[in-house]
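Removed from the display is one protein chain of the complex; every other protein chain stays in position.
Let's turn to chain A:
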Amino acid sequence: MKNQSIKNNLDWTCVIIYIALVIMGWLNIYSSSLSSMEGTSEKQLIFIVLTIPLIFIILSVDGKFYEKYASIIFGISLLSLAGLFVFGKTIAGQRCWYGFGSFTLQPSEFAKAATALALAKYLSDSQINLKEVNRQIQALAIVFLPVMLILPQPDPGSALIYSIFIIVLYREGLPSWYVWTGFITILLFVLTLVLQPQYVILIALLVLIIVHFKSRLGDRNLLLSSILFVLMSGFVLSVNYVFEHVFKQHHRDRFNILLGKSVDLKGIGYNTNQSEIAIGSGGWFGKGFLEGTQTKGGFVPEQHTDYIFTTVGEEWGFVGSLVVIGLFAGLFLRIIYLAERQKTKFSRVYGYCVAGILFIHFFVNIAMVVGIFPTIGVPLPFFSYGGSGLWGFTILLFIFIKMDANKVNEW
């Protein structure tokens, strides 16, 4: 009877989109690995099949379990990340994996869900008010702990993902200047790379003056504006310094390629160029399943993992890309919709985290593939090859689906 009620209460929209994305992902992995990577699609199929018991376990565990044990799960997750420094297996310079024979596990894929649970748990306490600086620091600490463990692996891609928690915290009351700061930081960073630093400082000054006089505020704000200006100038100059002196050449190259400042199609620009060629040659309906010449020829490196979307663009064309992007966007909006109608703060925050984490993966990954974001290793949820990723995202999503289905019982 219990199972029956879960089935009725499951949000089938989410489930169906999830299934559709996983199937599409597998088809594209099949196509991209057909000619050169024997066994890849078969392995992915096994991972997919293994998600079925995983999902059943998640759904059958009591709904209260996740809230109750969130801290423990988070702790285990942090330990697993820390353990990498001792037991981790290094692949391509990154120490992100535990090896069990030929099988590897990437704990950072599971840490996202754990962090989401921990954050949800922390915020679910009705005493917590994010207007208080202490609370803000505590909440941000939850986010920064795993980041600190992931960054030195080094895995900047996974670390980048955690920035989305700012948005979640903002939803729960974090002062808006955090978001503004984040936004302005990104804007200044990009502008500094595109323009000369002195122009960026000039623009910042103009904007500040306009804002100051428009808002017709007093001397206190003049002081604030001045401080802001000094901070921004300092940031711009330091970005320039960091870019030129701290970044390694391959980091600089990634940005330069993106900004069109450097064209090296055989070297560092090869990935992005081949990826754009694959998508750009797709046309309206694509070259057809298994017909992509870029895909068959293996021109796009890492096509079955981070660059899986190129197969969609090439073989399924614009229409296929639109469908995939539409499904993703639909899933995220649906999750947010569900999150907003949760009865408990815990599951609302968690739902928000799920939507945010999936979204930032989706955006960073496809933006990189289509050449509007620097090359960074972030998988496309449900699409990219890899068991850890698929299971991590599945767990992340289905815990929320379980919470959502549970809300009736709770009342």
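The definition used in the following text is that a residue touches a chain if its C-beta (ideal position, glycine included) is under 8 Å from a C-beta of that chain, and two chains touch if they have at least 3 such contacts; residues count from 1.
Rule of thumb we're sticking to: contacts and distances are computed from a predicted model.
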Chain left out of the displayed complex - its UniProt protein name, from "Penicillin-binding protein 2", "Raffinose/stachyose/melibiose transport system permease protein", "ATP synthase subunit A" or "Aldehyde dehydrogenase family protein": "Penicillin-binding protein 2"
Touch with the omitted chain, as defined above, among A:74, A:162 or A:299: A:299
Contacting the left-out chain in the complete assembly, out of A:72, A:91, A:186 or A:322: A:322
Among A:197, A:282, A:379 or A:392, the residue in touch with the chain that has been omitted: A:282
Touch with the omitted chain, as defined above, among A:179, A:195, A:208 or A:237: A:179
Selected residue (touches chain absent from view) among A:332, A:346 or A:383: A:332
Touching residues on chain A - with respect to the absent chain: 35-36, 167-168, 170-171, 173, 179, 274, 276-284, 291, 293-294, 296-299, 313-314, 317-318, 321-322, 325-326, 328-329, 332-333, 336, 340, 352, 355-356, 359, 362-363, 366-367, 370-372
